[in-house]
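Quick one: the structure is below, questions incoming.
Omission of a single protein chain aside, the complex is shown with its protein chains in their original locations.
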Amino acid sequence: MNAAHVFHTRVYYEDTDAAGIVYYANYLKFAERARTEILREAGIVQREMAETMGVAFAVRSVSVDYIRPARLDDALIVESETIEVGGATADGIQTVRRAEDRAELARLTVRLACLRLADGRPTRIPEAVRAALSRHIVVTKP
Amino acid sequence: MNAAHVFHTRVYYEDTDAAGIVYYANYLKFAERARTEILREAGIVQREMAETMGVAFAVRSVSVDYIRPARLDDALIVESETIEVGGATADGIQTVRRAEDRAELARLTVRLACLRLADGRPTRIPEAVRAALSRHIVVTKP
Amino acid sequence: MNAAHVFHTRVYYEDTDAAGIVYYANYLKFAERARTEILREAGIVQREMAETMGVAFAVRSVSVDYIRPARLDDALIVESETIEVGGATADGIQTVRRAEDRAELARLTVRLACLRLADGRPTRIPEAVRAALSRHIVVTKP
Partner (left out) sequence: MNAAHVFHTRVYYEDTDAAGIVYYANYLKFAERARTEILREAGIVQREMAETMGVAFAVRSVSVDYIRPARLDDALIVESETIEVGGATADGIQTVRRAEDRAELARLTVRLACLRLADGRPTRIPEAVRAALSRHIVVTKP
């Protein structure tokens, strides 16, 4: 059965800013760590993916809604759901929650593109990667 | 006459990643630097704004389209246009361009909220700040 | 029995630069994460330390020797040893190793100062914090 991917991370000083909260760009780091772990759990290491398959993912677009701020020392959960895996693109939603009470802190909508490293052109997502991403399609589109 | 705000910055090693291009979260840093300079050019320093007016801006949402990658040593231009200044929120568009050929690299749509620091609640944007942002409304909505 | 503190972390895209390796400033982030976890494992949360005891640590000096580069996807170990806990300062050594083969990647010598937040002046390290740090004094000075 498919399920959202769950990734745990933590807020350190490096993530915060003078407003006392996590700097807005850093939620994109948390989300990217989670996407990396989705692949790793399926046996796909991005450095090897680049070297052996000659492909890499690039983020085409990201939208972030900031709901509540994360603070120093907060334990965080990043929940990732794949929405759709197309030929050369994949769409997903990632929700950053405070672990303590599961409060929603930020919600990201991400579109990834698979690129051929030789020329930077879009290319079909390799089957193993496609399977890894599809494992986290939670709701089948009707 | 109103005009887009223009901010110049540069890509250093710190901004790039192992894919050889600027890491996707870092465009949000470039955009934030530009927003800070919009205020500074109007005589508004954010640290003082917090201390004397008791308010600060928080990003409510940001959407980024990544068009072409920026690379090490690229000179960048961030063009910022205010779309609308509401009571407690302001909407803008920021375009990151390569200075050399003005190629569009990333386009951000940003919504800011003005918050009272005492309780984190939305509050009316101070007049001086409102004027600074309104200076960069390029197209009047019909 | 005292032992070096061991902290596990991982290299993500955010940590690397266009040279394909971890950017040199980011080893300081790894080291700071480890120092935070030393305190946390002793029940000391820095945000609470600031709020209830009115003190915080500042880094007075750090020296880093870069031995071998860490790369994307590397699992890392940060080993931390306390050298000496003085009145208001603490000295330690932190070694960043590649988990796979325990190869030494970077070695940091760090001096921390305990500061009173009210005025930024040095102040005596609280006893609970002193105990937490002393737990990782490996070699007693002769």
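To keep things simple, chains are lettered A, B and C as they appear, and every chain counts its residues starting from 1.
In the analysis below, a residue touches a chain if its C-beta (ideal position, glycine included) is under 8 Å from a C-beta of that chain, and two chains touch if they have at least 3 such contacts.
Source: prediction; values computed, not measured.
**Q** Quick one: which of B:53, B:72 or B:138 touches the chain that's been left out?
**A** Final answer for the missing-chain contact: B:72.
**Q** Which residue from C:6, C:25, C:75 or C:103 sits in contact with the chain not drawn here?
**A** Checking each option in C:6, C:25, C:75 or C:103, the one touching the absent chain turns out to be C:25.
**Q** Residue-wise, where is chain A in contact with the chain that is not depicted?
**A** 13-14, 16-21, 23, 25, 71-72
**Q** Counting contacts across the full complex, list the positions on chain B that touch the omitted chain.
**A** Interface residues of chain B facing the absent chain: 10, 12-14, 29, 32-33, 36, 40, 45-47, 71-73.
**Q** Which residues does chain C use to touch the chain missing from this display?
**A** 18-19, 24-26, 28-29, 32, 47, 56, 58-66, 69
FYI, only the chains that are shown with their structure count from here on.
**Q** Are the interface residues of chain B and chain C largely the same numbers on each copy, more than half shared, or largely different?
**A** Mostly same residues: over half of the interface numbers shared.
**Q** Just curious, how far off is chain B from chain A if you go by their C-alpha centres, in Å?
**A** 24
**Q** Approximately how many whole Å separate the CA-defined centres of chain A and chain C?
**A** 28
**Q** Please compute the C-alpha centroid of chain B, do the same for chain C, then give the distance between them in whole Å.
**A** Here chain B and chain C have centroids separated by 34 Å.
**Q** Can you list the chain A residues in contact with two or more other chains?
**A** Within chain A, the residues that touch at least two other chains are 29, 32, 47.
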